[in-house]
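With one protein chain held back, the other chains of the complex are shown just where they sit.
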């Protein structure tokens, strides 16, 4: 059978299950796959984490180095987020510079960290107008089975929690932990034939007409949002999603970020 | 009918008209389409102009910023000219870095400004050997109906006439107009089956075997010349063209540049 | 006849000759084609050489300019080696950035110069921690008839022997010759159906299953080695090659490098 | 960069005199380019944008074709002189992301199955940027698609809502965006289907609800302007 | 960068306590990725590497196909955080060369004629680098190829030999590599065919002979580890 026919059958199967309130792997609509977070796994990085959601697997390394501030923010550090779709992670990933999906992913993760105020950028100033810390958040996707957004965002904040200023290497005093203020968590929903599910698997993503990520901070306020996909969303669906993400984000934050 | 056949018919039609001393749009051989120049249209630029020749339309923005001088000209500013064939302008323009035609266009416009001495580069020196002004001339082609060269050159000089040093933004004193010394004008001719016409439209360009641009300054001397196209030109044709460009350039200079 | 059939016939012919201890051009297995080295041919370079091995021809230009040292070697100059497969040299070379073969070639030539200690990098320090000399070794392949490695390595060291510090241009005193300590020579062997030959021609290279280059210094020690090609090599073959390269390298060094 | 003004909203008025639920002045022109199949020039306050549509046309190379529907491509590009600091021409990460979400904002209304094996190219050039450029680009593109005669289920309208001095406001200026607390660009059809939604900054759930209401109002006003521009164009054509 | 220690070998012991002919500790896991057809994670001291294999699969564009055999592609890539100074993502000259010689190190054992017109992709990601990464990449790839079920004549095993404080030693650390006098990565089949050989630094002919002997010993030990990992994987599968 051709790939197209298999895709067609898979699509029908997932649709029909969704109509009955079910998912292929038996999860409830608002249920995540198993999550695992492991930190401090890369000695050459200032901070690192591996985040797994089901079979989806990303590794995040944090590198810090002194640099020049932007002219309009002379007393603030810089965050640079990059996502690599390493070709080991999927047959559809090809070597080369980030495509539009990797770029979007990087920018949403970046805004989540930045806009939630997770890092106090003024703490990254070494000497006003002259030297600041540049924090590179590099996400490498190792295995892609859907919902890269949540895995990447979770890996990023977990790695930041694990990060130390490499002061000694640059003769700036003793190494010290990077202070983290907020703990943004991304929750992603997909719309499949009118139904809203959380943490879509790759198969579910491939037939979802639209996908929406909401990032919330510790105080439950929204710190970021991104709709992607070519399907429209109703306002009812939007408010439904914004209702269910809060609790889910709180659970994940508590279980995987506040314990460490 | 296929595109090829239409092109063939169009070619014959224009050729036959040319033999009778006529052009498709009724113009005389040395007649320009309607010219319009509008300046000061982009607030974010230090200078700007829109130039239209018939349906051909370009917009030119001038940006200035401090930079380092070249080692061999420590007391002179720099002019950097760039032409973007924006894909909105023609079905044949594709996104991407400038191709050889855009590169040639940019370099001819650049030499026209530079070699005519339109700008006294020593007036662009901020501090000898350390800081100079870099003048970026960015030409965006918006609609391409032939003779981009003259439209771009006209837009460039009109935009320069409209340019102010952004001294305040860089804390170098008050803003002041960029002094313009000469007013180079480019006149482009095309050879069609032995006949010489000025201001070729896109259809005329597409069948011309050779195209030649001559740039003259206020004193009527030649400041630049560029032949393009794969057809040869006789010396008689060359001298004929150099005879007719002077008057035409004078008219355009007077009407569109010296009034402002 | 198709190219494939000609290639097949050529292959068989070379194989059969090799079985009889012979080569297409009549050389012995350990015999080089005629070598020519000419230096000082490019006035705009600080040093230059043309090296020919048979019809293979490369030109090497050395450019030197002041630069910043690497942080971990504040008192040492830098060598930057680049190989351009100029498209004039072969129907299979295409314009564009160096491919993997050109990159490998550049890096092996670079390591040969660097690891043999041919240049005392501390002599390239202008002011510790601030200014050093950068030595650019640019190899342009002009005609490719096999064994680019040996021609490039020979051209590189010959050009270095011919190089002067351009002190005057940078107001650092009088020009002076670059001191060269060692004279690395690369010897390349190819394996064809079990036989080992030196200095493979392009035809021989194209059917060799593996190619190995050994670089030796004046004291006969190994300064570099690189195997390429998808065929395996036995340890016996390896030691056989390491035995025969020494004498050959000594001959070439004496004849083409020590006389100059 | 200028320093932050003490107050961005005073007595319910913003620095440019607008109320919190008011759009900036809009100027729109349809069919301004000869070569493009459809085009639209649009100004929203200090943001000036040209959109052009080419197609449906053939896809090269052929393996990019889709057998059952037209491909939509969208290129958002900022002219080098559109911002205070000259921008190097060509795509950057920001424009790549904006191109993606803008394309997805328009795809739902295009009848893609009408033109299999073809492509529709939407090119947006930002001539002058003062916040909201992606929304202006979507609005202008929507009109340019209609001008090109592309069959559509409706028009997409887009605007941004944000938070400034703690208040939820419609259509931020560049200054409000720089010193504000949240920015949410949104696009929707006239039936109220959301086709673009991005947000960054900080919204409580209540502010979010209020923001959505303001966005609906803004998009409705923009829709009327888009509609009138297209009607005028066709009337103009008929009158000639 | 730390300064050179006075001595890298003292009383026959190296700074990390190893003897001159001893490998660093090795950790290996087979089949760790879901999406890849074959995969292997391998640690050698402080070097941590993932290898994934995809294929045989179709070649695009088609003119790259070879009529009589499979094409092998190999991509060695260092993660930006794998080294002290952040590395800009993407290939550089070093990784291009390593990819080439690594591919050539594995090609001799792959039965390429089994899959004409196809491609096998081998992707190696260096997560943490402390010398010897190309050898670990080859070792892990060799196992990942077996895990993917690619028919092979045997397993390729690889290690580096070098010269430190004038002594020929097995499996350099990063520090030994920086301050050592020679480095020679090598790969071979269990039948003793050399499939990779590079060297830089300074070896006398005697040292070279000694280095080859040490390399044979190292590769033999690595082969046992590779073999056991694959056996465990299959036993694990059978036990399930």
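Order as written gives the chain letters A, B, C, D and E; numbering starts at 1 within each chain.
The definition used in the following text is that a residue touches a chain if its C-beta (ideal position, glycine included) is under 8 Å from a C-beta of that chain, and two chains touch if they have at least 3 such contacts.
Keep in mind that this is a model prediction, so the values were computed, not measured.
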Contacting the left-out chain in the complete assembly, out of C:42, C:105 or C:156: C:42
Contact residue for the chain not shown (choose from B:17, B:78, B:202 or B:233): B:233
Contacts of chain B with the absent chain, listed as residue ranges: 71-72, 98, 100-101, 103-104, 106-107, 111, 114-117, 212, 217, 220-235, 238-239, 242, 246
Chain C residues that touch the omitted chain in the full complex: 42-45, 48, 55, 57, 59, 61-63, 65, 82, 84, 86-91, 95, 97, 136, 138, 140, 142-145, 169
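Here is the rule we go by: only the chains that are shown with their structure count from here on.
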Chain labels contacting chain B and also chain C: none
Chain hops separating chain E from chain D, counting only touching neighbours: 2
Chain groups still in contact once chain E is set aside, others held in place: A, B, D | C
Most distant chain from chain D by Cα centroid: C
Chain separated most widely from chain B, comparing mean CA positions: E
Separation of chain B from chain D, taking each centre as the mean of its C-alpha atoms, in whole Å: 32
Distance from the mean Cα position of chain D to that of chain A, given in whole angstrom: 27
Residues within chain A bordering two or more other chains: none
Chain E: positions in contact with at least two other chains: none
Which chain pairs touch, all of them: A-D, A-E, B-D, C-E
